[in-house]
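Structure below; questions to follow.
With one protein chain withheld, the remaining protein chains of the complex are depicted in position.
Should a chain be cited, it is by its letter among A and B, assigned in written order, with residues numbered from 1 in that chain.
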Amino acid sequence: MAGIGHWITTFYESTVFVYGTVLLVIYALLGLFSYLAIRNFLRKETYTNYFDLLTSPLSPGISVLAPAYNEGLSIIMNVQSLLTLNYPTFEIVLINDGSTDNSMEQLISQFELVAVDFAYNPKIKTQPINHIYKSTNPAFGKLTVIDKVNGKSKADAVNAGINIASFNYFVCTDVDCILDKNALLKLVKPVLEEQSKRVIATGATLRIANSCEIDNGVIIRMKPPRNLLARFQEMEYIRAFVLGKMGWSFINCVPNVSGGLGLFDKEIAIKAGGYDQQSFGEDMELMVRMCRYACDNDIDYAIRYIPETLCWTEGPVTVKIFKLQRTRWARGLAQLMYAHFKMLFNPKYGRAGMITFPYNFLFELLAPIVELTGILYYIYLILTGGVNYTFAILLLAFVYSYSVMITTMAILWDQLAFRHYKSWREVVYLCSTALLEFLCYHPLIVIFSLRGYYYFLTGKKHSWGNMQRQGFGQKKKT
Amino acid sequence: MRNILVIDDDEIIQNVLEKILVKEGFRVERAQNGKEGLAKFDLLKYDLVITDLMMPYANGFEIISKLKQHPNTANAAVIVISSITHEESVMDSFKLGVDEYIRKPIMVGELLLRIKKLLLSRPSNA
């Protein structure tokens, strides 16, 4: 008996050791790759003339899809700000997903809308569309509004938008996100400069808008959020996008393009079946299916990321809402891994099958579980008196300092590329948050992720509702 | 004195137009973006509005459609100065009642002649 017990503990300890080492090495590599990718991006940026793209008749058309559910507080302002995007040929498709507030009435009167007889081919099945509206005022000629029956998911709303989109590329965003005015120009560039690969999606950095100075849907000045929870998220986003996604982009292994802002190849998205209404992580799920479709049909594809922040979103400030968000994300991840398990270490799916998917499985999905077992094991050791406290503290200090270093490095990359925030002190303020992450933020994420997995396993029905928002327009700025 | 409103988010164009027009003896109000532009409508009666198409807050089309409804600007001549050469933008501008569509880069001499010609054919608003 004792022999088996010893064997198990040795096995467990060495597995965790290898697991941890690989993770540390991956982060170091990501740091290096992202640096190279950002440097390359910046070099090009010193001479790139977006003006040529803006004025060219050859720029591809883009449909901007913005789903909205009960966003009456800010919907007018958000549509107005979408209409001021810098791009020569684009349309805004606003999908009113059966809002129960007065969103639709506001839209009709503000933009002088009339219902039109709009013929379209529903290539993806969605909840029925009641009416499609266009403006009688040429000033709003780029706007199309879909009024549809609520489909209880963002996926269903966006799918309806994809069905009526006119152009070959679509940008998916949330109506409550604030976009940079050059977002379309910057997102489409990677598609145009690819030599032989087909770029099926591009994404850009997302950030937290909470403490930024915002005036009628335009970011005036970026500030690190004052709320601690939101500041943690800002830091996490910088690390995930500037360091993570850019690093993956360098080796063409981007795992997903975030739902806040992304540009997609419409043909592939439709052929892959559009967004999945059942999914809790619909953006990543679609990306995986698009990759699968591309591999199955021998399309040499690429997914690109740019380090520039083009989208700001309101992050949850209460633990309660944050819990809902993260539980949902974790559940989505579990769902996705289960549904596409065949891809894991499947050479048929190239880098997606051999690198991206295994990474997500081992270090995203399993990480909270590994951590939980680690903690339980530790408790067991403490109880049996098998802990060398000096070693334990040293190891803990090692992991702690390493993680803080990676986070500060991400913030440095971001600062090297763009001089965000007003002063050095604000950057240090943000960096100092990294010191607390290990103690406050990280445990929350682990707990909420485990909660998400639990719901996935038990199949608990849960209505997620809409995140409660204050609406950016409400914060009066003088 | 004739009043002109210049709305353009390009700081260089805005500065230069202001200086040239002031030198030519016009009173010039300037705005950096759509929101400022709309706010300037209330200030005084204009004879001419010069606007860009792509700007933050409210794009040029929205500005033009709103100025046609505002008592201070309804009778003003409208010139669009834009680098966009797409037929659609030009058509939409004229549909909204624009008098001239001038493409960037601007020829200063030509612009001045067009402005004078436009203003000659209308009674002063002020």
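In the analysis below, contacts are C-beta pairs under 8 Å (C-beta built on N, C-alpha and C of every residue); 3 or more make two chains touch, one makes a residue touch a chain.
Note that in this section contacts and distances are computed from a predicted model.
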Among "ABC transporter ATP-binding protein", "HEAT repeat protein", "L-lactate dehydrogenase complex protein LldG" or "Glutamyl-tRNA(Gln) amidotransferase subunit A", UniProt-listed name of the chain not shown: "HEAT repeat protein"
Check the options A:Ser279, A:Thr408, A:Thr433 or A:Ser449 and report the residue that touches the missing chain. A:Thr408
Looking at A:Ser59, A:Asn86 or A:Ser99, which residue reaches the missing chain? A:Ser59
For the chain that's not shown, point to the residue among A:His6, A:Arg226 or A:Arg419 touching it. A:Arg419
With the missing chain put back, which residues of chain B would touch it? List them for me. 10, 12-13, 15-16, 19-20, 23-24, 88, 104-110, 112
Which chain A residues touch the hidden chain? 17, 43-44, 46-47, 49, 51-53, 55-60, 91, 114, 116-119, 121, 134-136, 141, 166-167, 189, 191-196, 391, 394-395, 397-398, 401-402, 404-405, 408-409, 411-412, 415-416, 419, 423-424, 427-428, 431
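We take it that only the chains that are shown with their structure count from here on.
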If you average the CA atoms of chain A and of chain B, how far apart do the two points sit, in angstrom? 40
Mind pulling up the chain B residues that touch chain A in the complex? 34-35, 54-59, 61-62, 64-65, 83-86, 88-89, 92, 95-96
Chain A residues touching chain B in their complex are 51, 54-55, 57, 80-81, 83-84, 86, 88-89, 137-141, 181, 215-218
